[in-house]
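First the structure, then my questions, so here it is.
Left out: one protein chain. Kept in place: all the others.
Per-chain residue numbering starts at 1, and chain names A and B are given in the order in which the chains are listed.
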Amino acid sequence: MTAAGLIQALEDRFPQAVRAAHAYRGDATVIVSRESLLHVARTLKEDPAFQMNFLMDVTAVDFSSFGKKPSPAFFASSGVAVRPSPEIPDQEPWPGPPGPGRFAVVYHLFSLPLKHRLRVEVLVEEADAEVDSLTPLWASADWLEREVWDMFGIRFRGHPNLTRILMYEEFVGHPLRKDYAVNKRQPLIGPVN
Amino acid sequence: MNMTGEAGFVASRLEEAIGWARKYSIFQYPFVTACCGMEYMATACSHYDIDRFGAGLPRFSPRQADVLFVVGTISHKMLPVLKRIYDQMAEPKWVVSFGVCTCTGGFYDNYATVMGIDTLIPVDIYIPGCPPRPEYVLDGLLKLQAKIEAQHASGQRPAQERRPEFVP
Partner (left out) sequence: MAELETREMLLNVGPAHPAMHGIIRIVATLDGERITSAEVEIGYLHRGFEKMSETVDYNGVIPYTDRLNYVSPLINNMGYCMAVEKLLGISVPERCDYIRVIVSEISRITDHLTCVGASAMELGAFTVFLYMIKAREFLWELVEMVTGARLTVSYGRVGGVKGDLPEGFDEQCRKAIQETRKVLDESNTLLTRNRIFVDRMSGTGKISSDAAVSYGITGPFLRATGVAYDVRKDCPYSVYDRLQFDVPVGTRGDNFDRYLVRMEEMEQSMRIIEQALRDIPPGPIQANPETGRPIPAAEMVDQAKVGNIAAIIDRRAVTDPTLDGSAKPLHHQIAADEKRVFLPAKEDTYGNIEGLMHHFKLVMYGHGVRPPKGEVYFPVEGANGELGFYIVSDGANSPYRVRVRPPCFAIMSALPRLVIGDMMADLTPTFGSVNMIGGELDR
């Protein structure tokens, strides 16, 4: 199906669950509610109209500083900022971040028989950062969700083994969050290298 | 030892012989982690051939090795392993820091990377480069060999080399 067709079929099937949808640059994207994620995912996998047999990627985006980072004119410490020049014109601009809520958990699905791709986004608040795990449906969700937990701190209900995967166990914090500085020192390592 | 405290004729010749033997029979432990490993492979193989310098036989056990080639970025998760391997090696041992990630951390100045392994273990030779060409590696190896030869049979390092005066 084309991107528009895919979005239409999903909106018809799940009128309450699909909060928003767009096809920016040809990538079909739907934003679904958190409660309906598992049901939508199961339908996407098993329904003959969709047949999404590959869960390609699970990741997250922290929208807390979206559009807020000032572009320094010379060095970041100079304090002089640059007025952004007009953006490259877009026929169909992007609707913007998926909505309120700090994190968006992003799933990329692919169907090999029907050769279409879909991106599913779920908004998550910071205070209640928990989403259903998709491990019962696809085995690839196992490690990918562990990585999202490690990097962002978003929990997955029903995951068999939600532990850190890329960082060591004693690591404090979640590195890919926007409030984690790039070279922040860890307590186990000490202040000076 | 004679009256002036210097080693006698036989002892100093013996030390030269030991130095010569040690430098031409390097058993390396290639602690390969990342991209530099590809250049290490290239140096060890037919085109650049590290074997002609006597260093062609990697020993994959630290107990049997004398030079620890730390090749590739070391992250904080990996550092205890590196320290353990270094401790397991018997004296005399040397450490070669291969690639800029092990020398100073490279351009990975972040929460996960150790900015230079000399923060933890003493390093003898630094081979910068990202990754260093095999010719640089061989140059570093020759410097290591000179250092090994100058070292006393007891493992005592030679005296600190005199730095030239800074001329502005």
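In this text, a residue touches a chain if its C-beta (ideal position, glycine included) is under 8 Å from a C-beta of that chain, and two chains touch if they have at least 3 such contacts.
What you see is a predicted model; the values in this text were computed from it and never measured.
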Sole touch to the unshown chain from B:50, B:112 or B:138: residue B:112
Where chain B meets the chain that is not shown, the residues are 30-35, 37-39, 41-42, 45-47, 60, 72-73, 75, 77-78, 81-82, 85, 107-108, 110-113, 130-131, 133
Hidden partner sits against chain A at residues 24-25, 27, 29, 53-57, 59, 61-62, 66-67, 69, 71-75, 81-82, 84-85, 87-88, 90, 93-94, 96, 106, 108, 112, 115, 117, 119, 138-140, 142-144, 151, 164-168, 175-176, 180, 182
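Please note the rule applied: only the chains that are shown with their structure count from here on.
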Counting only contacts in the complex, chain B reaches chain A at residues 76-77, 109-112, 114-116, 119
Given the complex, residues on chain A that touch chain B span 167-168, 175, 180, 182-186, 188-189, 193
